[in-house]
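Only one protein chain is missing from this complex, and each of the others stays in its spot.
All chains are identified by letter, namely A, B and C, in their written order; residue positions are counted from 1 within each chain.
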C-alpha cells in the first residue's frame, strides 16, 4: 500500500502531532472484549463512539458522590451538581470557541438541537429573520442525515415554505454550481452537514457562508460528525448555529449540544415548556428566562453533561490536531487497502483530502446486510444499510451501503482485519 | 409523637409489606458521605432521587461491555445494545401495567413527554380528538408543576384554544366542586398531576375520569411523583396518557417516559423529526414509523434506559407496596414531628391519607432560603423556593416554601435531624 | 455463533437462484412492504383461484436472507389452499420469534426450516419475515376483495 506523499515545502509527517494509539486503547475497556471468538474490531464510530474509563468513571462518580438536581437548590449537593453541570457547559464552550458559555444549549442529542432551531421559525416569529411562510425558502443538501432533513420538511409543512437542496457531484461533494440561484433573497436558513456520515466528505463552507451573508440568511452546520474529529472554532467558521451530539465524541448517550449566536438565541421563542426555562409562571401566562435556560425545560441530562465534560478533557489531552491527523493517516491507509479488494466500490471522495475517517462502499452485488453479517462473525463491526441518509442512496442508486468509520482508538491492524474479512465475504457469496 | 391508629377490621400494621431500610441504604454510596461535617441527610428526593450501586453499575457495565447504537446495526454489539434498550422498554411496560411495550415512548424527561402530547394537538390534526382551535378548552389545575402548565399555555397561544384549571381547597386538594362546568363538551384534554410535588396531595381521579369519558375528552396524568412511589396500573386507572421521569425513581438523569394508549399514539403526528422515526425519507417528503419509534427521533438515551431498567428491577425487588407503606409511615411520623415545631405551618394535607411523602411548610416569617441554608450547614438537604409550581405559592399567598421529601432510603432519624435543624434555624433568626 | 447456521446452503441456493421471482398478471392483490431500519423492499402479488393461492409473484431488493425467504415462500405456498398457507405462515412466524428455541417441523415448513438459524440473529429476523408479512397482508386484501365481489 502506498503512503501519502506530501510535496516539499508543506508541513511533513514529522511535524504532525501524534499520540500513542495503544495507550489510548488501554483506556477503553470494551476494546478488550471478544466478538464471536475474535478480538473486537470496532469500525462503527460514526454511529456511536466507544467510551474511555475516564468518562465512565466520571458519570459513576457523579452519581455516587454529588448527585442532586441543578439550579434549584441552595443545599450543598445541589450546588456541587450545578457547578458540575455548568462546568461542563464551560468546557463545551471552550472546545468550540464559543464567545460565551450562555450560547451553549444542552439537548438530548443532535436531532433535538436541529429540531429546536427549526421550531424557532414560523409565520408569527417576532424577529424577521425567523419569520417564515409561503414563498420563503430553506436550503439543505442531498447528503444530509435524516435529522437534518425531516425537521425542515415538517417545518415547511407547517408554514408553506419551500425546501430546496444542493445536489451532489459524482465524487460525493456538494454541487455548488447553482449556489447563487439556490441561495437567494428568499432563503431564510441554509442548514448543511459539516462532515457527511456516509460519504465522509468534509464540506468547505466559505463560498456558501459568503453567499448566505450576502442574502441575509442564517447558516447552520450539522457538526455531529465533525466536532468529534476536527478542531472547531465557531467564530472562525462564521456560522450562526451548530449542532452536535455527545455519544459520537466519547461521551454518554442522552446529551447533545446546540450552539447559537447569543443574539439569535435570545430572540428565538421557547420550544419545550416547563421547569427551569421560565422567568415567572402564572396560570394566565408566563415569561421566559434568557438562553440557554430558555431552551432547557425540565431536569436536564446532568450526569451526561458531566460525562461530556470528561470526554472533552480526554480529547483535549490527546489534542484535536492529533486526532485529526490520526484520522487522516488511517483514512489514507484504508482507502489504499480497500482499493485492493476486487469488486469494491467506494462512494464519496477517494482521496484522503477534504474528507473524514468514514468510508462507505459496495462489494459486488452482495447486499450490505450480508457483508456486515460475515464481518460480524469475524469480530468486525461495521454499519450497513441506509445510514439514516436515504437520499444519498437514491442519489447513487444503491439500496444500501457498508460503512467503516474510525476514531482515535482505531489501528491499521483493524483496517487489515476489515480487508481480510471482505475476502471472506466474497468467498461465502461467490 | 403519636402513632397512626388503624381502626379494628382494617388491615393492621403487621399485615403491611416491609423492608430493611438500613440494608437499602447500604446500596446507595452517596448516603455514606458528609456535608459540612455532618452525615448527609438527603430530604430532597422529590427533586431527584439518589441512585443505588446496582443502577450506577448497570450504566457503567453497559458502556464498558456492550456500547453501540441501537436499531441500526446487524453487528453483535448493536444487537446487544438493542436488546438492552428494548428490554428496558419491556420492564417499564410491565412496571406500569401497559398492555403493549409499543405504548412506551422514551423521552429525555417528563417535561418532554408532556410537551410531546401538547404538540399532537393543532388545528389540522387528522384525528378529531387532537383537533384544537378557538373555542376548544384544555383543563389543568392550580397544583401543576410548570412542566404541566407551560406546554399547554404555549399550545393555547399557537391555536387560540382556552386554558382552564381546577382550583385548590384550603387543605391543598383539588376543588372539584365545579367539575361538570369545568370539564365540558368543549374540553379536549384534561392534564393533571397525580401527586403534587409541593403539597404531596395524591389526586383521586375517579370522578374526573368519569366526567372526561362522558364528554369525550382525553385524560393525561403527570405521574412524575407518583410512579416512583406508588404501584401504578395504567389500565386500572383508565387514563389515556401518563408521563414520568427516570431520575426521580433511582434511575439516571436524561430519561423520561410517555405512556399512551397505542390507538392514540398511532394517530398522533410526529414531534421531533430525524433518524429512527421514519419509514422512508425522500428529499420531497417522508413517511413515519409507527409508535414508539415515531416519537424517538435520533439516538435515544440508551444507557439511561438501561439504567432505568435496573432501577425498576431494584424497586420490584423491594416491592412497590412496601415502598408505598414505608412512605406512609414516614409521612405520618414527620407530620407529627413537624407539628411540634413552633411557628411551622404545613401547606397541603395534614393527615397521612391521600398524600405522599412530600411535606412543604413555612417557618415563622423566616424566608425558606434562610431555612434551607441553616439546614444545609447541618447536613440536611431540603428544597426551598417555588418548586417549579409558582401558582401554588400564589394560591396560598406565600412567596416560597421549604420542602422535605422522602424515599425508600429515608429514616425517622433523618426526620428527627430535620426537626432539630429547624430549632437551630429559629435560633439564628430569632 | 456459527455463520453457517445462518447461511445454510439452502438459503444461499435460493438467494443465488430465486424461484418465481418477477411480477406476474393476473393478481388479486398486490402490496409493497419496506423494512425501515435497513431499507429492504418487496413488492408482492397473490393470485387466487377460489380457495387456492394460484400464484405468488414478487420483486424486491435486499439481503440474501430476505431474498431467499421470498423464494422459499413462493415455492412453499403457491398452489396451496389459503387456510393451509396461513397455517404454514403461522408456523414460520413462530419459528422466527422463537430466538432459536423452537424446533421446526420439516413436514410443515419444507425448505423454510433452513431459516431456523436466523431466529438466533434478532437483527435479521425482520429480513426473513419481510416477504411473509407482505404475503399475509396481500392474502387478507385479496380475500376481502373476493368477498366484496360476491
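Here, a residue touches a chain if its C-beta (ideal position, glycine included) is under 8 Å from a C-beta of that chain, and two chains touch if they have at least 3 such contacts.
Computed from a predicted structure; not experimentally measured.
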Contacts of the hidden chain among displayed chains: A, B
Omitted-chain contact residue, chosen from A:24, A:74 or A:393: A:74
Hidden-chain contact residue, picked from the options B:390, B:403 or B:426: B:390
Per the touch definition above, residue among A:279, A:321 or A:339 touching the missing chain: A:279
Contact set of chain B toward the excluded chain (per top definition): 36, 367-370, 373-374, 377, 384-386, 390, 393, 399-400, 428-429
Residues of chain A in contact with the chain not shown: 71-74, 78-79, 82-83, 278-280, 289, 293
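Going forward, only the chains that are shown with their structure count from here on.
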Chain B and chain C, separation of their C-alpha mean positions in angstrom: 45
Rounded Å distance, chain A centre to chain B centre (Cα mean): 32
Chain A-chain C separation of Cα centroids, rounded to whole Å: 39
Sites on chain A at which at least two other chains make contact: 36, 369, 373, 384-385, 390
Junction residues of chain C - those touching two or more other chains: 37-39, 121, 124
